[in-house]
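Apart from one protein chain that is not included, each protein chain of the complex appears where it belongs.
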Amino acid sequence: MTQDPRLDPAAVQALVAAHLPGLLGVEFVEVGPDRVVGRLRVRPEISTIGGILHGGSIMAFADTLGAVGTVINMPRGGRTNTIESSTKFIAAAPQGTMVVGVAVPLHKGRTTMVWQTTIRREDGRLCAVVSQTQLMLDPPQQGSD
Amino acid sequence: MTQDPRLDPAAVQALVAAHLPGLLGVEFVEVGPDRVVGRLRVRPEISTIGGILHGGSIMAFADTLGAVGTVINMPRGGRTNTIESSTKFIAAAPQGTMVVGVAVPLHKGRTTMVWQTTIRREDGRLCAVVSQTQLMLDPPQQGSD
Amino acid sequence: MTQDPRLDPAAVQALVAAHLPGLLGVEFVEVGPDRVVGRLRVRPEISTIGGILHGGSIMAFADTLGAVGTVINMPRGGRTNTIESSTKFIAAAPQGTMVVGVAVPLHKGRTTMVWQTTIRREDGRLCAVVSQTQLMLDPPQQGSD
Partner (left out) sequence: MTQDPRLDPAAVQALVAAHLPGLLGVEFVEVGPDRVVGRLRVRPEISTIGGILHGGSIMAFADTLGAVGTVINMPRGGRTNTIESSTKFIAAAPQGTMVVGVAVPLHKGRTTMVWQTTIRREDGRLCAVVSQTQLMLDPPQQGSD
């Protein structure tokens, strides 16, 4: 049904494997125009010295999900920049656990989208809420598919 | 003069080497109570598939500098959590370049601090501005150094 | 059932009538621990010169709803400060129309709460999303009810 490789979690994951999401260990679980879900294991190298998931890892995880959500809603070849992002950190996620991020659009406009990502621990406890504004850039004028 | 190892950039870097700042490649240049400076080389693994520094890397870089700045202003053994963070993304930093982050306190209170980090490219162009609120946690009651 | 006057929209409205919410014209519709709803008519004096609801009015409206929501969840006599607030502005609300704000808690902790307010036009169009962190202050030690 979904020939668009942008909707295949494994394809998305392969696409970004050499980049920040791969470095952090983001695992894509669901990729759709109204919901993007990912998981992240809290390994020491993405934690603080205090043994909890680093705030920077949380923001990067969310940014990844929101950006994928935006791209999915654009024409093929479209690109997006995050203009701004704001995060509330609520509870810590200890090393060894897994967190799940669910990104949903608050707004899908012609020039901007706003995505909000909720990150929870496996026990359901809310870790953080991230909302970000994405600017939609025109696809390249030529040469693309 | 500064016996406090928290003020030695190399010591700070060693302390966090096994964690997110080390994974990203954050290099501490200056660590003081009113200014923390770091550098980050834009390697492919912290970039986007578009070849620019990933927004998540930018936020994680800033979060690291602001958290270090907060800890420095606390009693030994004090810890801090980032409560919230907001970022404006302004210009892209291409792969292969270096960015420099300078964090300064906007506010140093008894329970919270607000730090703002300005991230620039080597050519001076502003990439991002991140401001974050840090909650100061009591040091452990006993057993510390 | 609810003797607590803090849960009576008319009583809340009377309480703040001499202050900013009264000046703006905020009308409380529903006041509960998990949902606070208000309305605001877009009058010229809370608009921009362009004839739309002023961004400042939007943020003040949301701040009012979120602060009321926090107070409701605290012991009698408890007070709260907004520590920080972030807003995404999405669509304009023209003069003469009405907007409705619905505030819900994203987090209710012992020391902080996070409330998110969604502001919509009467036609359902999303105008803005505001999320704010409230610090809970101890009630006065004596002399309260």
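In order of appearance the chains are A, B and C, and numbering begins at 1 in each one.
One rule holds for everything that comes next: a contact is a pair of C-beta atoms (placed from the backbone, for glycine too) under 8 Å apart; a residue touches a chain by one contact, two chains touch by 3 or more.
Bear in mind the structure is a predicted one, so any value in this text is a computation, not a measurement.
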Which of A:29, A:49, A:83 or A:126 contacts the chain that the document leaves out: A:83
Chain B, residues in touch with the chain not shown (by the definition above): 86, 88, 90, 106-107, 109, 114, 116, 126, 129, 131, 133
Chain C residues that touch the omitted chain in the full complex: 15-16, 18-20, 22-24, 44-50, 54-57, 59-64, 67, 79, 81-89, 92
Hidden partner interface residues of chain A, rising order: 83-84, 86, 112, 133
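We adopt the following convention: only the chains that are shown with their structure count from here on.
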Same-residue or different-residue interface between chain B and chain C, half as cut-off: same
Geometric centre distance via CA averages, chain B-chain A, whole Å: 22
Chain A and chain C: spacing of chain centres that average the CA atoms, whole Å: 30
Chain centre separation (chain B, chain C; CA means) in Å: 34
For chain C, residues that touch 2 or more chains besides their own: 86, 133
